[in-house]
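Can you read through this structure? Questions will come right after.
Note that this complex is displayed minus one protein chain, with the remaining chains in position.
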Amino acid sequence: MLRIRDLHASIDGKEILTGLDLDLPAGEVHAVMGPNGAGKSTLSNVLAGRDGYEVRGTATLDGTDLLALEAEDRATAGLFLAFQYPMELPGVGNAYFLRTSLNAIRRAHGLDEVSATDFLSVAREHLTALDMDPAFLSRSVNEGFSGGEKKRNEILQMSMLQPRLAILDETDSGLDIDALRIVARGIERLRGPDRSMLVITHYPRLLELVRPDRIHVLDGGRIVRSGGPELANELEADGYVGVTDRIPA
Amino acid sequence: MTVAADDVMTEEAVHARTWLCEHGLPTGREEDWRYTPVTEVRRHLDALPEAPPRQREVTRDDIDRLAGQHGPVRIVHVDGVHVPALSTDALPTGLWFGTTHNLSARVRLQLTTPAGDPPDGFEALNRSASQDVLYLLVADDADLREPVHVVHVSTGASVSHPRLVVDVGVGGRIHLVESHVSLDGGGFTNASTTVRLSARSHADVHRVQEQATDAVHVGRLELHHDAGAHASVTALSRGGAISRLTTVALLREPEASCTVTALLAPGIGARHDDAVTVDHLASRCTSDLTVRSVVPERARVTSSGHAIVRPDTVATVAHQRTDSLVLHPTGQADSRPWLEIFADDVRANHGSATGRLDDDALFYLRSRGIPRAEARDVLVGAFARTLVERIDPPSLRDQIAGWFGPEGTA
Partner (left out) sequence: MTDIVQELVERTYEFGFHSDIDTELAPRGLNEDVVRLISAKKDEPEWLLEWRLAAYRHWTTLEPPAWQNVHHPPIDFQDMHYWAAPKPKGPAPASLDEVDPEIRATFDKLGISLAEQERLSGVAVDAIIDSVSVATTFKATLAEAGVIFCSFSEAVREHPELVRRYLGSVVPPRDNFYAALNSAVFSDGSFCFVPAGVRCPMELSTYFRMNAAETGQFERTLIVAEEGATVSYLEGCTAPMRDENQLHAAVVEIVALDDSDVKYSTVQNWYPGDENGVGGIFNFVTKRGRCGHRAKISWTQVETGSAITWKYPSVILQGDDSVGEFYSVAVTTGRQQADTGTKMIHIGKNSRSTIVSKGISAGRAQQTYRGLVKVLRSATGARNHTQCDSLLIGSECGAHTFPYIEVKNDSAQVEHEASTSKISDDQLFYCRQRGLGEEDATSMIVNGFCREVFDELPMEYAVEAHALMRLSLEGAVG
């Protein structure tokens, strides 16, 4: 499903991704782990189409060249990014925002727009399933939300937009254990044969709750090691330095 | 008013005199001066003799008592004239000092403000009438951490035009403490200081205005920043029946920055007008302005902040914050926090709050047995303290804390 080959990305002349290869088949959940500055957030930004990077290499989603698309077109193509730092949009209602997003994606697929009433009933179901307060919907997008609320709001959006590919950028950072469980539940609920997920994280903690099919270690802007879920234990025990040191020359 | 004779006048002074004859002093109708009681200032100016009738002897003890001792180097200016006998002889390496009288015309020309026309009539008057300009030069990369203390003394009921020019070389650093004091009351001081900051240089300027309660003080502090230069200005004003201080920072090259902090604590019935302009003329410049004023009985304090962000600049950050504490029903506080922005890549904000002492806090202290007047002093001290705490050197910090009673630094 997601296929990345020799991906390079620089910002202000500084190369962050230095030739990254990655394959994420349909239905699988992969984790990308790595130390600070390894290029984890750059990877998610570049895949989602943030401006400001100089990018070369290829990245395709179901054969579609992602890098040729605008950010919004990647979203309608099924790519969802759960932000590490979700933006506050003062004055923009959460429900309004989410419905606009949902309808933009539906329009792109030739589907009818969802009415406000239908939207609300669907949204309530998702809120209940995620154990979230319906008052979420009437607040401005992320404005005044706690760190945990912002992350849960990302999971709610992901849950409603039903993406083909979800990239979770350090969604677990700064969460207490209860919020972490909600996030994990959201991820588990979305697991399915047609959906792939890339869980980017610095800590192995989330991977105890969400068991990935594979783990990739990102360092110096490329994948330096890949392995099964057991790699997480190794990372826990030896840290990134230990794991990356053992790469055969 | 009379003006220094042509033979000692620099070209700058001649030009300023011509300009002044054409434009005159500002009036209250000019936006920049609408909160200054210009008419009273001019009346005061006209009533005084230009030169002191007889310069009263100023002693070292007088200076210690009036201005304190804030560093190993002290330079004393009495009624706008340098007095070597009261000044330090030995200067640290990297610091050079001179006056109009011992400077060659060539050096003087180099040091003359590059700008053509004076920005206003008081500055023009200062340029044309200052008899003995002080020049401080900091060598490239010289790191003068010990404060250089320049003391301007007004001896009494006369007009003086102290003028100081500081030039900091590339990568150099100076800590300047400038004190304005009065030996006797009734004087008029029209002061001007220009600090030129070469690339990557750093200037820490503490400007203390503690003149007699019946004096009139008009001051200007102008900063010219080259690339990456930083200035930290702390203006502390207490004296004068009327005090007007104009601070202008020209961030002319990229990555220049300045912080301006002002603490205004006029006496009963006094008028203080503090106007700060920061002009962001290049990209990636930052500025931060903080003003606190304490307004007693019948006093009126105006605080104006004006941040300008010029076209085609990027990544500008400009903050302003003004807080006024009015201590008496007859006190008045005005603020004019302006933003003038011609570029979109900017983060600018200002905040301003005006109010009196918190009744609940006052009651809380009194309920603990502290008498009302003392409780008031404690709270006023607390209001000023955030700014006072940052003052350096400690000797000056203690001196300013003393303005707010014994609790000032508590």
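In this document, chain identifiers A and B correspond to the written order of the chains, with residue numbering beginning at 1 in each.
One rule holds in what follows: a contact is a pair of C-beta atoms (placed from the backbone, for glycine too) under 8 Å apart; a residue touches a chain by one contact, two chains touch by 3 or more.
Quick caveat: nothing in here was measured; it's all calculated off a predicted structure.
J.: Just to verify: which one of B:Q69, B:Q332 or B:S395 makes contact with the chain not shown?
T.: Checking each option in B:Q69, B:Q332 or B:S395, the one touching the absent chain turns out to be B:Q332.
J.: Out of A:A108, A:V122, A:L190 or A:L209, point to the residue that touches the absent chain in the complete complex.
T.: A:A108
J.: Which residue, A:M1, A:M33, A:V46 or A:L81, contacts the hidden chain when the whole complex is considered?
T.: A:L81
J.: Taking the full complex into account, what residues of chain B touch the chain not shown?
T.: 31, 295, 311-312, 324, 326-356
J.: Tell me which stretches of chain A touch the chain missing from the display.
T.: The list for chain A reads 48-52, 70-72, 74-76, 80-81, 83, 86-92, 97-98, 100-101, 104-105, 108, 140-141, 157, 161.
Keep in mind that, in the parts below, only the chains that are shown with their structure count from here on.
J.: How many Å are there between the centre of chain A and the centre of chain B, using C-alpha atoms for each centre?
T.: 54
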